[in-house]
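Following: one structure in structure tokens, then a few remarks.
What you see is the complex with one protein chain gone and the rest in place.
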Amino acid sequence: MSQYYKNSRLNDDYLSIDSIMASQERVTSTFRTKIRNLGFLDIGSDARDLEVGVKMELPYWLAAFLCNKRRQIVEVETPKQYRAGQREILNADPVVVDLHKLGPHFYKFGSLFLSFQIPESLNISRCLLETFQGRFKHIMDISQNCLNEDLSKVKSKLDECEKVIFALGQDSLKDFQNWQTRESAKLKASKMIIQQRKRKRNELD
Amino acid sequence: MEDEEDNIFSGSDDEEAMTAGEVLQKLEEAWMNEALSPELLMNKSDIIDCMMEQINEMENNIQRVKTNDLKIYIHKMELERIRYLLTSYLRIRIKKIEKYATAIMMEDGKRDPDDAKLTDSELQFAREREKNLLELFQNLVLQHMPPNMQSLEKDKICSKPNLDEYVFFRVNQDVEGVLVEEETVDNREEVIDLKKGEQHIMRYKIIRPLAETGAVSLI
């Protein structure tokens, strides 16, 4: 049994911005129970109620509340990016895939989606892990070796977690270079002051 | 440099069990571990207090000597370096306490008061932090919410350190039979022995008790 099922780390981070953003991703859900008076949530329909069989894109936080061990008000579908077809592509060569397009919270949302415990979950969790492992070395290589080149193209294909890792790699490279030039020992004005000055200058221009 | 240090620390050696050099070494060790571990470690107030005393003494010693001496420059530099270590160590702890105040206090609550992670002044700071934040929540939004939404479950909303973070460490003394659970889909388990002088990278959770006893040092 995968630990990912039990791993609720993402869920207990109640005050995390990233966690909130990831839980806003959409899950296609079909209503199994009629919900009265909330038909207006289904944009484009004039019905007063949400009828059984209505299909809607619900944010993860709502879908998870309506579909779990306690209640099955909706039934969820596996999002495209985690389905068998996409998994095969990722499996073949994870490095070339544009995860930002599939995400941008590919890993976080993927881990959240595992909470539905559908039969596919085990395969999805394996895919998340292998994709991450397959791309990690590549990401670290680039981020720790190129500093002044234009990396926007590479970065644009990264998932949000990968961007954090990438930035860490770049920071450590910069720190190292600053250390070599003794720049790091220098005292600097605080970030907030620098931003403030920039803003004032822009306002004057 | 060793000699210089002993010179400047002179006077305190008789009263303390540790020599000045040893205290400094322990402070460096505590500083590294605290900087690199994801959670707050046990406080080292004995080392800190001792170091504070020695700093004051060093300052007095320096003031007694003529100002144009090159030795004074070196001593002052050494003093600045120790002061940096001290403040940096305390700063790292305060930042962690700010982030995890509630979680740390709940953890300390389950411990014997003598084994508390927080010093008295840190505990005071953590309490105020939690109280002030709750007041901010209360005043700006909670009191304007529907009655059934106004309560807070502290343990549900508080941030907790990520003990699954990977850390680098050096082994200071042999440890046998460390259980390593791989957090992969297949969830393998492995028992390994750590040998003095080795360096590893592992999840913090696994070596947590060893970091606290000093059997390993984070690097």
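Each chain carries a letter (A and B) given by its place in the written order, and its residues are counted from 1.
Note that in this section a contact is a pair of C-beta atoms (placed from the backbone, for glycine too) under 8 Å apart; a residue touches a chain by one contact, two chains touch by 3 or more.
Basically, contacts and distances are computed from a predicted model.
Undergrad: Of the options "Mediator of RNA polymerase II transcription subunit 18", "DNA replication complex GINS protein PSF1", "Phosphatidylinositol N-acetylglucosaminyltransferase" or "Exosome complex component RRP45", which is the UniProt protein name for the chain that has been left out of view?
TA: From the listed options "Mediator of RNA polymerase II transcription subunit 18", "DNA replication complex GINS protein PSF1", "Phosphatidylinositol N-acetylglucosaminyltransferase" or "Exosome complex component RRP45", the omitted chain resolves to "DNA replication complex GINS protein PSF1".
Undergrad: As a test of the contact rule: which chains in view would the missing one touch?
TA: Within the full complex, the chain left out of view touches A, B.
Undergrad: Sort through B:Q25, B:N60, B:Q124 or B:T213 and give me the one touching the missing partner chain.
TA: Counting the whole complex, the residue in contact with the absent chain is B:Q124.
Undergrad: Counting contacts across the full complex, list the positions on subunit B that touch the omitted chain.
TA: Considering the whole complex, subunit B reaches the absent chain at 48, 52, 73, 76-77, 80-81, 83-84, 86-88, 90-91, 94, 98, 120-122, 124-125, 128-129, 132-133, 135-137, 139-141, 144-146, 148-149, 157.
Undergrad: Residue by residue, what part of subunit A touches the chain that was omitted?
TA: Listed in rising order, the touching residues are 14-17, 20-21, 24, 33-38, 41, 58-59, 61-62, 65-66, 71, 73, 182, 184-197, 199.
By our rule, only the chains that are shown with their structure count from here on.
Undergrad: Report the inter-chain centroid distance for subunit A and subunit B in whole angstrom, where each centroid is the mean of the CA atoms.
TA: Each chain's C-alpha centroid was found; their separation is 32 Å.
Undergrad: Across the complex, what residues on subunit A touch subunit B?
TA: 1-4, 9, 12-16, 122, 125-126, 129
Undergrad: How about subunit B: which of its residues touch subunit A in the complex?
TA: Counting only subunit B, the residues touching subunit A are 156-160, 162, 164, 183-185, 187.
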